[in-house]
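Here it is, the structure, as structure tokens.
A protein chain is absent from this complex, but the other protein chains hold their places.
Naming follows writing order (A and B), and every chain is counted from residue 1.
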Amino acid sequence: MIAEAGLAALWMAAAMALLQLALGLLAVGRGRTSLGPAMVPVTIVQAALAGIAMSCLIAVFARSDLSVLIVARDSNPAMPMLYKVAGSWGNHEGSMLLWVTILAFAGATVALFESKLRADTKLATLAAQGAIALGFYAFLLFSSNPFARLPFPVQPQGLNPLLQDPGLAFHPPTLYAGYVGMSAAFSFAVGALVTRNVGPDFARAMRPWILGAWVFLTVGITAGSYWAYYTLGWGGWWFWDPVENASLMPWLAATALLHSVTVLATRDGLRAWTIMLSVLAFSMSMIGTFLVRSGILTSVHSFAVDPQRGIFILALLAIYIGGALALFAARVGTVAEGNRFDIVSREAALVVNNLILTVILVVVMAGTLYPLILEAATGAKISVGAPYFNAVAGPLALVLMLLVAAGPLLRWRSDNPRFLIDRMAPALFAGAAALVLLALLAGRTGILALLGLVAAAVVGVASVAPLWKRNLARTPLFTWGMVLAHLGCAVSVAGMACESAFTKENMVAMAANETRPVGPYAVTLLGVRQRPGPNYQALEAVVSVTRGTQGTPFQMVPQLHQFTTEGMTTNQAAIRTFWDGQLYITLGENSDGNRFLLRMWWKPFVTLIWLGGVMIALGGVLSLLGRVRRDVWANRWPWQAKPAEARA
Amino acid sequence: MRARSMLVALALIVASPASAQDYAEESLADPVKEAQAVALMDSIRCVVCQGQPISGSNADLAGDMRRMIRERLAAGDSPEQVRAWLIGKYGDWVSFKPEVKGQTMPLWLVPLGALVGGGWLVSRRLRPKVPT
Partner (left out) sequence: MNRKWLLWLPFVLVSALFAAFFVGLRNPDDHVIASRMVGKPLPEFVAAAAMPGQPGTATTDYRDGKPRLLNIFASWCVPCAAEGPVLMRMKQAGAEVNGIAVHDTALELAKFLGRNGNPYTRIGLDDGGRAQMAFGSAGVPETFVVDGRGNILYQHIGPVTDEDMPRLLAMVGVKP
């Protein structure tokens, strides 16, 4: 019954999305403005129905209702409750339902709280949201029904053991919230184009959504990277794998959009470009979903794949993105050009930032998609991986770091290059000092890692310079947010450079009581034992570790988990975090007799990579709070606001 | 906790005399060569498991390739010689580092085009410098 209720709710939600689209078309297209007020309740009902459908799906997973197809396929009554619940979005159908549920809630939120926009633009925006949701409802109902029943009960297969991890519970919802936020930005852009209302007002209305989406994407990528780092068990934190690239591409576009929307909101420049970027950012999140779901690219990160569904998503993509780009081409010509700007100005720095971010995006896209295109065209198979991305995107990222340092220190409109040098002096001094220190102490390191550390020093100092000689108590929250996010960039880049330059690795076969070194540590194997887990059998090695010669010994326990139901083995790395890095030990699978394979890494300052990511996300949160608080001060909550129409 | 009560005693392991190293799973003694080997292994694609580099795969053939790479580097071959040998066996697909040739030119030309084209668009938006 629960599954049927969920399906019914899903159909009704789809009907509401259709109604939302129809209302928008009638009110904006046909001038039936009296229909406008009906929009808000419709979006709320749609969100409620989608929420009910998702709750039903979680309920059938929690109750392990094995008569439901995807429960039997992806869950198992023996699994812990957390993974049962998370399993409801750990599969294709459930994740799509989660996607559209978040989308519906976003639509309702826009309807309830958005008061900066002209009324017709808001209606058009909500209609666009309805159209996007409608496509996903159709996809769910016609090709990926999450509530489909099995004609007879079967033996449950269980969730892919790699996905049985707390990370799974939070990773996909976070990324999806980011993707959906981008869809809101896209809807705003479509609404603004349709009603010819591209200007600072529209930019200010869109900005919180971009900020929020960007925070979620940042958190999602950071968490995903750490998840891959500790579950895959080989010490890598980024593989330039298609699925990772699929999450990086929308982030790059969103980062560019975040900066261009600031120019539009503050200086009324970059009108067409901001619209273009919102279409691009949404396209990237959709193409990301498509690439992951269609199985068109081979990836480390296993996912159920299905070419038929791929065609369906591709058709949706073609309609949305092709339609939006056609609208863009047809309408943007009528949008007056925004303000021009000086070559030495905050705007110029932001524009060049946008250019570099876009080129990095092009690099990631080219590297991810070109092998596919080449094979389709000529049959030749090539692989593009880390060596290409690092060599091509790395130098671009360094240029971007220079802009991160200089941009916030420039004035709007026009600035004097001499003053910029003055303001940059402490940062440049820090960079020079870092260079000298590294030349003296670091020994042989790659040039990219070396320049990365220097750039991190420059940005680290320059990013806090905007706070210099300011009354900190009166500095607006969004300035704090910017400072924190830019500082996070420096921290993260420093972590990446250290990891690449200073990691020490030792892979060994050891018998009990033997000792091997890794970096400054000595690792002694005490023994290996079996231990039963809830739905797996663990093989664990107990090692004793000392730092240097007289450190206090401590124990670490890397494990292998053998999942009997799924016939698969996963690696549980033992990771110990210190202030100056992480010690990472895994147990190899192919141990023979009484010698055991241990793979050991000492990764100095590797944690900075994710700490930086968290700082960037927190910066986004501060910025968002700052913007929202400003709105509150401006008395623009719905229950206080004067109607937006009156101002238009 | 249940797991603790079910803890099985440490297996007794008799230390065996060190046998020959298996370079599929063990590092080279020379840190410079080991670093070269790891860098190469990071950029060779596992032919069995498709998406992963051989440095991160548990497949037997990936282990064989790691062993071969460490042995050949220890014997004095350069990493690029070993990469070329593998490409000669399995084709370009096996290397994550695309060779620069006609077929792969778009990988560099497309970003370059984006940079140049974007630069041109940006330059059109600049205000001509007013003499002050």
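Operating definition for what follows: contacts are C-beta pairs under 8 Å (C-beta built on N, C-alpha and C of every residue); 3 or more make two chains touch, one makes a residue touch a chain.
As the structure is a prediction and not an experimental result, all values here were calculated from the model.
Among A:G31, A:P153 or A:G322, only A:G322 touches the chain that is left out of the view. Annotation: of B:L61, B:V100 or B:V116, B:L61 touches the absent chain (contact as defined above). Which of A:W251, A:F290 or A:F389 touches the hidden chain is settled by the complete complex: it is A:F290.
In the full complex, chain B contacts the hidden chain through residues 24, 47-48, 50, 60-61, 63-65, 67-68, 86-91, 93-94. Counting the whole complex, the residues of chain A in touch with the unshown chain are 272, 276, 279-280, 283, 290, 294-296, 298, 307, 310-311, 314, 317-318, 321-322, 325-326, 328-329, 332-333, 369, 372-373, 375-376, 381.
Basically, only the chains that are shown with their structure count from here on.
Chain A and chain B, compared by their mean Cα positions, are separated by 25 Å. Interface residues of chain B, counted against chain A in their complex, comprise 3, 6-16, 19, 21-22, 24-27, 34, 38, 42-43, 45, 50-53, 55-56, 58, 63, 91-98, 103-104, 106-108, 110-111, 114-115, 118-119, 122, 125-127, 129.
Only residues 232, 234, 236, 239, 241-242, 269-270, 298-300, 340-343, 348, 351-352, 355, 358-359, 362-363, 366-367, 370, 374, 378, 380-388, 392, 505-509, 511-514, 526-533, 542, 569, 588-590, 593-595, 597, 599 of chain A touch chain B when the two sit together in their complex.
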